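Of the protein chains in this complex, all but one are displayed in their positions.
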Amino acid sequence: MKDWEPKIVGFLCNWCSYAGADLAGTLRIEYPPNIKIIRVPCSGRVNPLFVLKCLMDGADGVLISGCHIGDCHYSEGNFYARRRFAILKRFFEYLGIDPRRFQMSWVSASEGDKWAKLIKVLVEEIKQAGPNKLGGRKDG
Amino acid sequence: MAEDLKNKARELLRARQVDLVIGYKRASDGIAAAPCFIDIEGDADKLIWDAYCVYNLSVYLKDFRGKKIGIIAKACDVKSIIVLLQENQLKREDLFIIGVECPGVIDEKRLCFSDRQYQEVDRAIKCRPCASAVPLLYDWLLKEKEKMGKVSEDHDKYDSVRKLEAKSLAERLKFWEGEFSRCIRCYACRQVCPMCYCPKCVADQAMPAWFPKATGDKGNFSWNVTRAIHLAGRCIDCGECERACPVGIPLRDINKKIEKDVKELFNYEAGLNAERKPLLSCFDKTDPADFIR
Amino acid sequence: MENIISKKDLVDRIEGLLKDFEIIGPRELPNKGIFYQPIVNAGDLYLGDSFTVEPVKKYFLSPSEYLFKENLEQGAKPVEELPLPGAGRIIIGVRPCEARGLVLLDKIFDAEYKDDFYTSNRKRSVIVGLSCLMPDKTCFCTSMGGSPAENRGMDAILFSAGDGFIVEIITDKGKDIFGALGSDIGKEEKKAWELDKEKRKGALEKRITAPESLDGTFESVYWQKASLACLSCGICTYLCPVCHCFDLVDEERKKLKCYDGCAFVDFTLHASGENPRPTKKERYRQRVFHKFEYFKKNFGENLCVGCGRCIRHCPVKIDIADIVDKAPLTQ
Partner (left out) sequence: MNSTNSNIYLPYLTEIVDIRQETSDIKTVRLKFKDAAAGKSFDYKPGQFVELSVFGEGEAPFCISNSPTRKSGIECSIKRMGKVTQAIHELDIGDTVGIRGPYGNGFSVEGLKNKNILFVAGGIGLAPLRSLINYCLDNRDKFKTITIVNGARTSKDLVYKDEYEIWKKAKDTHLHLTVDCQEENWACMVGVVPRILEQLTPTCKDSVAIVCGPPVMIRFTIPVLLKIGFCPEEIITTLEMKMKCGLGKCGRCNIGHVYICKDGPVFTNKQLDELKYEF
């Protein structure tokens, strides 16, 4: 399955990570196109059901990216997200879902290159994890 | 000993202190218990209390909102009431909690599926490590006269979770997909759980349809994961979901995993303090972030 | 025609049939219960006294029946039919109550508007029954006109006798399987077998009198009290051999017929928000009336075979037989 390209869904908080990814674009930094970005007001807005539905409906990986702790535009959104997804991360691993498939990151609006490096590493890891067979999907 | 219980119920009803007493009565097969709802004094002598009273009656409290309710509650049932109070689902002054010192209830599931001669079946697994025989909250306590055999406390309540954690990723996925493939989506695990009180459950929503209604791999896996996620920091391990599940899915092994993580990550245990803020509606500066890049 | 066969005969025969038949039978899953499963080797077939959790209905009305495929892309044929299953199969270990359940379901799915999925499954299945030696204390089939030794709806039925079985052959399909097996039953064994059948019929402790008509109790507050403990889950309807209500759903480009139950809160919820059965009282009353009143008015028989599953597996021990027995008919 060498030519297989993973599909990754990214939930990016509008104030920091989305702006950071946008900056990576304006700086013309190259990074793999596998991530499909969904803009959310805050990383705290992301519901674990979103992650579950992505993984079940064909995404090979999900990334949630928000502002660094203390930078949140709504001051505490990323605190709730941190707590919520700490539990989800371990729970997915317990169920047998490859931990590389669900990742979280803090990327501020000025960290364009951190975003690009992050995506490069992320795509590499998910390529090793292989196609997502969850939800009884036979096709890769 | 059940006499004091009946007298207390009669007294409450006579004094109009409560409109209804929710308790246990003998089921129609003469052995098991069944929930019962006493609203007139005369019925109070139906009340019983013994090791067959397995049910967590706090699941019925949401049906009688606004009424004064007397409820017979074991230690684990009271923990559910505490979480419901924490989440503003009940008013403490509407409740008269008749606490019972619980010696551990019978393992009703093994009773059903083991050979049907009803030889002595040991205590439910959830009761073995239970340290809280006396409820944390009550308005009146029924003293348990003779002490039924208290089972040893050294039983590690997370041993089945640790056994699963020791397995490899692929083995765990195979195990859980195998278990969830037998789920018939009867939603008894949701209906029996005191914490599941949403007016319209995520599973019943059509716009958006979060996951399929059909009993395929995707629908079953998603449902069981969704149910567990929504209990993070709220499940007090009354064990009713696993007992109700007709196809024997080890639901407690799922709830206990999240309970163990929540304890390790945030040092939080559900159902201990009605004033404390629920787990996911607060945060702490020192919350772990090692998994965040 | 009856034969006496040893357990070994039966196991070898099934082993032989495995080559060209799909065989389904009860298997014990350690501390989970007995479940019907496709049998891979005849050894793990469970023919003891315990009852399966799910009835054999599951193989005729599937929890999620794939009706047809939908192609949403342009140009493709929007609706693609699926080939109906045709391969022959043998279902062994079916209790008399479940087989009678199938006969009742025929009145719904094999009548007006024939349901092809149901009828093709019925045609391709050979039902080999297993009479109950030790009925559960929740069984009340004799009160519903059935019995642990009844062979209605079966092709052959096994009676455990000593360490072997007496097999009563009823139809040709049964004859193909057991015709040449074991030895013909002698006169004494036959008499002993008749006596054994009577003994089995008497073994049921639970007896109720099914009411002539529940009509008078419709407005009674009795149903309010009877349904207070109900949790509105789907166990009693999904595990009942004759409950057949379903939902038609459109998911993932598939049209599916899935199990549904009158106990669920939104079973009759209109899109406008109105619900003719808003509380547990109406819903539980509907379940009882559909079984003991409405189906009888339409088809002449109660829609209940007295298997006791809904009593055994109800999370809060609601006993429909007890409730129907004590319904206030005189009011």
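The chains carry the letters A, B and C, assigned in the order they are written, with residues numbered from 1 in each.
Note that a contact is a pair of C-beta atoms (placed from the backbone, for glycine too) under 8 Å apart; a residue touches a chain by one contact, two chains touch by 3 or more.
Since the model is a prediction, treat every value here as computed from it, not as a measurement.
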The omitted chain touches B, C
Candidates C:Tyr46, C:Tyr59 or C:Phe109 - the one touching the absent chain: C:Phe109
Contacts from chain B to the absent chain lie at residues 206-207
Quickly run down the residues of chain C that touch the omitted chain. 67-68, 70, 72, 78-79, 81, 108-109, 112-116, 218, 244-250, 253, 255, 257, 260, 262, 267-272, 274, 276-277, 282, 286, 289-290, 293-295, 297-298
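Simple rule for what comes next: only the chains that are shown with their structure count from here on.
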Per the centroid of Cα atoms for each chain, what is the distance between chain B and chain C, given in Å? 31
When the C-alpha atoms of chain A and chain B are each averaged to a single point, how far apart are the two points in Å? 35
How many angstrom lie between the centres of chain A and chain C, each centre taken as the mean Cα position? 48
Multi-chain contacts in chain B: which residues touch at least two other chains? 216, 218
If I count partner chains per residue in chain A, which residues reach a count of at least 2? none
In the complex, go through chain A and note every residue touching chain B. 48-49, 52-53, 56, 69, 76, 79-80, 82-91, 93-98, 103-106, 118, 134-137
Sort out for me which residues of chain B touch chain A in the complex. 161, 164-165, 169-177, 202, 210-211, 216-218, 221-222, 225-226, 228-229, 232-233, 257-258, 261-262, 265-266, 279-281, 283-284, 287-289, 291-293
Residue set of chain C touching chain B in the complex reads 29, 31-33, 35, 49-50, 53-54, 63-64, 134, 136-138, 225, 228-229, 231-235, 238-239, 247, 249, 251-252, 254, 256, 258-259, 261, 264-266, 280, 311-313, 315-319, 321-322
